[in-house]
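Every protein chain of the complex appears in place save one, which is left out.
Right, subunit A next:
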Amino acid sequence: MSQPVTTNPLIIMLINMTVVFLVLIALGLVINLIHMIDPTRPKEKKQEEAAPAAVAAAEPAPAVEPAADEKGISPEIVAVIAAAIASYGYGVEQIRAIRPIERDGWKNSGRMRLSHRRS
């Protein structure tokens, strides 16, 4: 067994903690580098661009098609629905109307049956 570099416990603690932090920070940088060069990474930029566009374009939506409900739909809800639709790859211009669902169960049941027959 060779001689230890130092026998001062505080120096050992400082050096070791510094090395542990530096190695793990270096690993963190490597992880970020791998993420950056990852050719299979989903294109975040496109999504980021689409989302604000969806939100921006969604705001006038109530003006295009006034809500059927007397109280109307809040701009926040419209923005969320538009962003969700945009995330599926549809353009905001394709949204024609956003209406609250009918409370009448019989009507809804009839609509669902019709849509099933069509499909």
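The definition used in the following text is that contacts are C-beta pairs under 8 Å (C-beta built on N, C-alpha and C of every residue); 3 or more make two chains touch, one makes a residue touch a chain; residues count from 1.
One rule holds in what follows: contacts and distances are computed from a predicted model.
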item	value
Undisplayed chain, where the name is taken from the UniProt record, one of "Chemotaxis protein CheA", "NADH-quinone oxidoreductase subunit J", "Sodium ion-translocating decarboxylase subunit beta" or "C4-dicarboxylate ABC transporter permease"	"Sodium ion-translocating decarboxylase subunit beta"
Touch list for subunit A against the chain that is not drawn	1-2, 4-7, 9-10, 12-13, 15-17, 19-21, 23-28, 30-32, 34-35, 38-42
